[in-house]
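For this view, one protein chain was removed and the others were kept in their places.
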Amino acid sequence: MEHMGIEPGRLQFSWISSAESTKFVEVVTQVTAAIKALGPNSNFAKKMAEVA
Amino acid sequence: MLSYTEKIREIAGRLLQSGAVEMVIGFRAGTVPMMNEPHFAKTPADVQKLVWDSHCGINLANYLTDRKEKIGVLAKGCDSRNIVTHIIENKIKREQLVIIGVPCKGMVDKRKIAMKAETEITEVIEAETTITAKGHGFSKTFEKKDVLQHNCSLCIHRNPVIHDEMVAPPVVEQQGVDRYADVRSIAAMTPEQRWKYFEDLLAPCIRCYACRNACPLCYCPTCFVDESRPQWVGKSLDPSDVRTFHFLRAYHCAGRCTDCGACERACPVGINMRTFTKKLEQDCLDLFGWEVGLDPEVRPPLDVYRPQDPNDFIK
Partner (left out) sequence: MKMITINKSEWADGLQKAAQAYRLFGPVKEKEFHSFKRLQDGVLPDLACLNTRLSPKHLIYPQSEVMFDYTLDESRADHHILKEAARDDSPQAVVGIRPCDAKAFVLVRMNFDTPEYQDPYWIRAYEATTLVGLGCAAPCSSCFCTTAGCGPYHEEGLDVLLADAGNHYLAKVLTEKGAKFVAAAGWKTAAEPQAADRTIAALKQASESKITSFVQTDNLRSTETTDLHNAAFWEEVSFSCINCGTCTFSCPTCWCFDIQDENRGKAGVRMKNWDSCMYPLFTLHGTGHNPRGTKLHRVRQRFMHKLKYFVDKYDRGIHCVGCGRCVRLCPVNIDIRRVCNMMNNFAASGAACAIE
């Protein structure tokens, strides 16, 4: 994704067990903050179909 | 490579006559310059149509998918690696095949020659290391190595990796090839530049799906772009739909693509879509030490779990 121009950090992966509620909260908080800092995604966000 | 034709006919004739195979898949001479057509031979007359030259770039593994007969198939290095992939993915059984290996010195890129010609090319004459293109009042001789398909010039597996017959002794493999210069040049760009680069790359796409259909890996009964319930991708020329198609198709080829160049060769509007797949190829090599289609007994990296698989990207 980054290779074709999606900003670094917009795509994130985590491995969280169903028992790790604290980690889940931490990750969600971090990811949300990181994505908010990047601002709205303009690439790869389809609006109304552009034709012609 | 021109001397291969006779040997190919001899092997094909023998295999058909002995009943070892029901058909031999190869090429017959094309109707336009620099094109040959995939062709199946079942009779001695068909066998006499089989030819070999520098215009046999189409990947014949694509014609094996789900076939039930016993088949003799001509295989360049890349074709043979795709045949291995087909065997691993259960698209054909090894026992069904007699693989006729063709040591390859690279296929000629007709677009490169056309761009260097001042007029329409009406005739092409090939010698061992050169190729002469002729048109109205025009004649020019090229060194083959200067007009190879880009993937062929980077190829390090010119000899078939699996074969039952060989039409000639192996050729010398290219050494010290820098296979990923294109990937690095994109990696050096900013995200905005990369986005723009791929936007320009895909702008001429007409979604004819020649790239997908020429690819031996793209054998899904229904491609995700053709799904209608639900419909994942729009059908128009909307740039995000076009990109979704190319980008997801590349992903589906991760760890499977042999860089045979069939996609680029097939494209009617000249898109170099290998720019997508090369990145994935390089990642598979760097992260998993994986080169596609060298051994039918080894499962591909995206198919197996190993404790040492890199997982730094997971937080």
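Going by the order they are written in, the chains are A and B; count residues from 1 in each one.
In this section, a contact is a pair of C-beta atoms (placed from the backbone, for glycine too) under 8 Å apart; a residue touches a chain by one contact, two chains touch by 3 or more.
In this text the structure is predicted, and so the values were computed from the model without any measurement.
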Identified contact with the non-displayed chain, of B:96, B:130, B:174 or B:213: B:213
Residue in contact with the excluded chain [from B:2, B:115, B:177 or B:287]: B:115
For subunit A, residues in touch with the removed chain: 46-49, 51-52
On subunit B, residues whose C-beta touches the chain left out of the figure: 30-32, 35-40, 58, 62-63, 111, 114-115, 120, 122, 136, 206-210, 212-214, 222, 226, 228, 234-238, 265-270
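Keep in mind that, in the parts below, only the chains that are shown with their structure count from here on.
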Touch list for subunit B against partner subunit A, complex: 183, 186-187, 191-198, 234, 236-241, 243-244, 247, 276, 279, 313-315
Residues of subunit A touching subunit B in the complex: 2-8, 12-15, 27, 30, 43-46, 49-52
